[in-house]
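All protein chains but one are shown at their positions in the complex.
Moving on, here comes subunit A:
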Amino acid sequence: MQSHIRTFAIAGVLAVSTALTPAAFAADTEVTLGAQLEPPNLDPTGGAAAAIDEVTYSNVFEGLTRFTSDGSVVPGLAESWEISDDGKVYTFKLREGVKFHDGSDFTAEDVKFSLDRINAEESTNAQKALYADIESVEVVDPSTVKVTLSKPNGSILFNLAWGDAVIVAPETAATNATNPVGTGAFKFDDWVEGDHIDLVKNPDYWGEPAKLEKVTFKFISDPNAAFAAVMAGDVDSFMPFPAPENLAQFEADPRFNVVVGSTEGETILSTNNKQPPFDNPKVREALAHAIDRSAIIDGAMFGYGTPIGTHFAPHNPAYVDLTSQSDYDPEMAKKLLAEAGFADGFTTTLKLPPPSYARRGGEIIAAQLRDVGIETEISNLEWAQWLEQVFKGKDYGLTIVSHTEPMDIGIYARPDYYFQYDSPEFQKIMEDLNNTTDPAKRTELLQAAQKKIADDYVNGYLFQLANTGVVNAKLKGIWPNRPTQANDMTSVYWED
């Protein structure tokens, strides 16, 4: 009798354990990724939202060149290229035998169409400026394209690797927003708005085929729900995970790996350079000294993040560490404020977008600024309001945001950009940079640019956002770093 009971008990336990882990059996070729933001559409050439690239980049759409996990640029749909001696003509040799998901062939015509489309007048491409130097695109033969630039541009291969320059077919370009057709290792399958997007393996992929049959992007905006979904095994990976405070709990659980990589996200205290009193460089310098970066990284990010002293990623070889130039020194800040004529301080606005780095970082910065006499009126905004009021309307004193585009120091050369920094000197450096192809000279110019904006204290430079996330311990091949806004799933697989 007793042994009977035991048998039943064991059978019961087995039944329960299989019932609880159905995913473990079905999951060897399927992956569900968690993501906080749902893309507004799926056409990376037509919108600025990072979430578009996070689903489609490299999975569905490919460009002539592409980023790898470490941020280097490698051939994509272009097999190789030649650059003319004057640096103005790039001749791309395209891969052969590439097909779009609808079965049509990928040819030089598609490349010409895609690149011309970016610079067309009615183009809604979010990064038009990156490709403005492209003067003409010429089809030499079906597998050769000649791109002519109006002036040498050393970063054009890098720019072509962005999601904004992926190659699309003329027949499907108009419908890519809802039914993306690309050349990637995954095909778009289904989109249930507000819930998930399914991609399935492209059996006719030109390169190494994907190891997964199906990838699902599940959208969970609430950090608590995200935590529960990971803990329950509903999602296999969540990168970046929205609540850094939960990472310690994942770390303690053998089912998960916590991944800490780098991103291109310079998190800055953006300062409205045209709004008094921030038009006074002394005030901005005071601001820089009033901020204690380590307290912000510790308090808002639970220690994840690298302090920066300029708008540049620390993992980039050209980075110069300028953090000591804006050391935390409240006495110095008070002195500078007094010199600028604000001995009694002043009041300004601090408008914060939703991410926790901004909301929490904002409270910490407000307290630090209060210590030197600057009062801030905090208002918490949703992304749409933030884009409207701060980014477009420039109606703000201070804000906190992470600039996640790669190598985006060039934004400081745009006087109408939302922090309204207008320095002909800096613009000259950027122009020189674009006209330079020699790597050593480029590094020199990039460093000069970093120093210039640090010297001018354009913004408060806080920290480089870390790519912190949680991945099922058996799932391999997820990019630890985030060189661009992407979740490249092409080489992800389940380990037995």
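Some notes on this structure:
One rule holds for everything that comes next: contacts are C-beta pairs under 8 Å (C-beta built on N, C-alpha and C of every residue); 3 or more make two chains touch, one makes a residue touch a chain; residues count from 1.
The rule we apply is simple: contacts and distances are computed from a predicted model.
With the options "Cytochrome c oxidase assembly protein CtaG", "Response regulator receiver domain-containing protein", "Nitrate reductase-like protein NarX" or "ABC transporter permease" in hand, the undepicted chain maps to the protein name "ABC transporter permease" (source: UniProt).
Listed residues A:101, A:360, A:452 or A:482: the one in touch with the omitted chain is A:360.
Of the options A:87, A:233, A:299 or A:477, the residue whose C-beta touches the omitted chain is A:299. Where subunit A meets the chain that is not shown, the touching residues are 223-224, 227, 243, 245-246, 248-249, 295, 298-299, 359-360, 362-364, 366-367, 370, 377-380.
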